[in-house]
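Left out: one protein chain. Kept in place: all the others.
== subunit A ==
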Amino acid sequence: MNTSDVRLDTDVLVVGGGPAGCWAAWNAAANGASVVLIEKGYVGTSGATAAGNTTTIYTRRGTTERAATVAQRVRLGHGFTEPERVERVLDRTLHNLDLLAEWGYDFPTYEDGRPYRGMLRGPDYLRFMRQKLIKARVKVIDHCPVEELLVSEGMAAGAIARSRRTGEALYISAGAVVIATGGCAFMSGALGTNNLTGDGYLIAAEAGAVLSGMEFSAQYGISPAYSSVTKGVVYFWGTFSDEAGNVLTAPGDRQSVVASELIKGPVYAILDKASPRLQEGFRKGQPNIFVPFDRMGIDPFTQRFPITLRHEGTVRGTGGLKIDNRAGTTVPGLFAAGDAATRQAMFGASTGGGGPNSSWAMATGSWAGEDAVRFVRSLGKNWRSRSVRTAAERPPTRPSGASTDIEAVLDIVKQQMLPLDKGYFRNQKSLSDTEHLLSDLWHDESWRTGRASKVREAEALIATSRWATASALLRKESRGLQRRTDFPDANPVLSRTIDTGGTDLIWTSFHNRAQASAAS
């Protein structure tokens, strides 16, 4: 440690400042803890929620609306959805949305004046949460990626972070740590995902945490071909066509239809099924979708435009850190919330993009904050004097090297993970090839030069890609987001979750207890 470096200590350290991290920090502070919230980017603009407008699910237990949502999750979960977990998540979501209204978030109303709490505008919501946290005396630190966890006798005990601006290190000792770093979209360019590189998975795995459901990471979002805007909701009212203008009518879900066609050639969309009333609803609700069209001079309701699919990985897939029925990981003192945690218990093998994910972030974030405080209290009064060490014993990077090496490494990872015929449609050969290539890359020390934060980001991307690939290899069937061209059907025997972990040596195994619910 250099003398210029900064030391902090806090009851609860929250890593990541999207919705899950904000709710974790607020709940920890509301329960009397001192809290540091540290974010790689800026709390308010970083992550997938900030860049968009997100649906939430505002339903009361026992109503027909709630029953419809739970039934939909069970149907799409392909055997993994736990109905009572969905109910509990939605109960907490309702509570939190009511809190937001009580605090003065300016929710819209229906035309008849009834309040509408089913939508949160990303930058407004997160800016609102940021102000709320500052008032609650949470110490918010922006532009500081966390590089590794501190541990003490097998428990999470803090983290080391580094300022992107100054290069200064922060040693933060904490009684408990919440990982709320989001999912990983493999640098695909999907909206709001540049910072979502799997950093939280990596630091947690180094401390011994287990991940689960990483094969359910092959979620891709539709965007205009030239654009980052992967907001898929509008395409429910779209028509897809090939270069010659032939309408795509193949059976199956829209993503798969588009994916199959994109492997052959360009695909176009037009939002021709939206009524004038809905068009106005879209424009007044989703300026982030329509301002880019306006700037391009395209009217998407009357003109067709080229589209592509961008990998959304575990941001809208369901893999992540394995948690108990609240937010506890397999490491004591370490909690995971939002997209950083596996969402299989709520969405199973299907995407939770939109309302399900935003509700999950509110509930698991809140539980992580509450349980982190409980954990700190269980440590007694003297936890600050315990001895800690870093979870990863890594050789220091050589700061003199050029970062061009890292750009080349990122390109290799992207070439393995992003193409539709590797990432979307998978098979034994392509997965095995990817597994070996990424293993070699991980064990190659030569590119680990230049800015430490860039090296760490590349390591997280490689590690996340390896867990996703190894899990996809183990699951020899197709189920939801796992599409194996060599095993095109679901195998009822395999309706068990897959755990994975490790960094130098990746391991995978089927969870020994069947977790499947009756429906699939």
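Everything that follows uses one rule, which is that a residue touches a chain if its C-beta (ideal position, glycine included) is under 8 Å from a C-beta of that chain, and two chains touch if they have at least 3 such contacts; residues count from 1.
As a working rule, contacts and distances are computed from a predicted model.
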One chain isn't displayed here; going by UniProt, is it "Monovalent cation/H+ antiporter subunit D", "Roadblock/LC7 domain-containing protein", "Ferredoxin family protein" or "Gliding motility protein"? "Ferredoxin family protein"
Sole residue of A:128, A:216, A:301 or A:467 that reaches the chain not shown, by the stated touch rule: A:128
Quick one: which of A:8, A:233, A:388 or A:412 touches the chain that's been left out? A:233
Using the touch definition up top, pick the residue from A:55, A:255, A:330 or A:416 that touches the left-out chain. A:55
Considering the whole complex rather than only what is displayed, give the residues of subunit A touching the chain that is not shown. 41-42, 44-47, 50-51, 53, 55-57, 59, 68-69, 72, 105-110, 116, 118-119, 121, 123-124, 127-128, 142-143, 164-165, 189, 191-195, 224, 226-229, 233, 236-237, 277-278, 280-288, 290-296, 354-355
